[in-house]
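Only a single protein chain was left out; the remaining protein chains are all shown in position.
And then chain A:
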Amino acid sequence: MSLFDKRLSEIHSALRAKELSVTDLVQASVASIKEHDDQIKSVLEVDEEGALAHARKLDEQLVKGEELGLLYGLPAGLKDNMVTKGIRTTCASKFLSNYDPVYDGTVSQKVKEAGSVIVAKLNMDEFAMGGSNENSGFFPTKNPWNTDYVPGGSSGGSAAAMAARHFYYTLGSDTGGSIRQPAAFCGVVGLKPTYGRVSRFGLVAFASSLDQIGPITKNVEDAAYVLQAIAGHDAYDSTSANVEVPDFLSSLTGDVKGLRIGVPKELIGEGIDSEVRDAVLAALKQLESLGATWSEVSMPHTEYAVPAYYLLASSEASSNLARFDGVRYGVRADNADNLIELYKESRSQGFGPEVKRRIMLGTYALSSGYYDAYYKKAQQVRTLIIQDFNNIFADFDVILHPTTPTTAFKIGEKVDDPVKMYLEDICTVPVNLAGLPAISVPCGFAKSGLPIGLQIVGKAFDESTVLRVAHAYEQSVGHHLRKPEWVRG
């Protein structure tokens, strides 16, 4: 068993008993990366020196008898769009290949305050735009279960690194499924909290009304611990919610008796691979045997979610990415004679094809004469999708369906067809448009050996129920215990 397969309580007991040190944990993380990451390329930058120095400090804390944080001693990997002081933060973009942040984002700071050690920054689709990690400006990450396949995206590095057990946990960000979809493709747990639950300060913005940071972990219990540490209102993010943060750990009771589950027919029928559908139906049976009930429901606007999402997310992105101008940070083109040329050349040399495509789409959708037809129309459809959810949540506690229509696809299979690639997101984008919490948990494997993800969606700020259902299911079936063969232990 890898050290990182142990429960947090076991790790903490071993640390207190001096059978283990934080330095040991960090060294195990660094060793795993050095020995095995070449196969999957999930890591962009390892801060070995900084992490070991931090570990020594934490080891001293224990000797001095100081109180230990919730995530004390746990080595973490962060998606490279989270700003980390003193550790290069690139968003997997050539544009930011030299960016050395002078501050920590709120989440980076919070995990450190909880006693966690940031060991490395992880690969992703450039600026979080993509669902396969093929859009990384540096190199693609590969699926640990079969390296001919994509790990998903945009938090593909975070999900692959977790499946490889490089860290105790990783963090990703989810704008249209970017935590849940790679978690499903890599056979790990991925939680997108309610919009506003976790501060976005220091998360390089893609689509501000949709982006949310969340944990990627080996099981639901770990996801609850990490969420506990990173959740909460932040004065530096005016969209962070000023609501109470409940004790998420205490919600993991294993009890789902009387739980009412709605299953949207639009996300379990046509367009969903039969192996994926069967695995999700088996999960529903399992939950039934635990005392839950389920009924088929309808989300009539589902088919409009993907086009609405791409218009809104790209519009917000075109505005957010205007800040990358080659003046204050990032790479500046050296062949510009005037200011406008400097902007144009720096951006054109720094951004990859998918980022440019979305900036173009967003700029067009916001431009004079097209705003009402595209941007406003998509905002109105967003309202209809929110109403679909509200109608179901009037009668049900959670909504359950696959995380993805298929298991992971082959590297290169969809790169030439953006619309086909975008349609992959049908099961995840409605949740972001409505700002709801949702988790992906492993619910079986296809004949190909690739993992399948079950998605559980909750009411706004009801992560507790989402975690409770996911935990009860996971513990009763144990799909999460399976690891790629080459992963140690």
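Going forward, a residue touches a chain if its C-beta (ideal position, glycine included) is under 8 Å from a C-beta of that chain, and two chains touch if they have at least 3 such contacts; residues count from 1.
In this text, contacts and distances are computed from a predicted model.
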item	value
Chain not present in the shown complex, as UniProt names it (candidates "Aspartyl/glutamyl-tRNA(Asn/Gln) amidotransferase subunit C", "SpoVR family protein", "ABC transporter substrate-binding protein" or "Menaquinol:cytochrome c reductase cytochrome b subunit")	"Aspartyl/glutamyl-tRNA(Asn/Gln) amidotransferase subunit C"
Residue touching the undisplayed chain, where the options are A:A14, A:L384 or A:V487	A:L384
Of A:S13, A:T239 or A:S448, the one touching the omitted chain in the full complex	A:T239
Among A:L311, A:C427 or A:V466, residue touching the chain not depicted	A:L311
Contact set of chain A toward the excluded chain (per top definition)	98-100, 102-103, 194-196, 209, 235, 238-239, 241, 301, 303-304, 306-308, 310-311, 318, 322, 325-332, 336-345, 347-348, 351, 353, 356-357, 359-361, 363-364, 367, 373-374, 376-384, 386, 418-419, 422, 433-436, 460
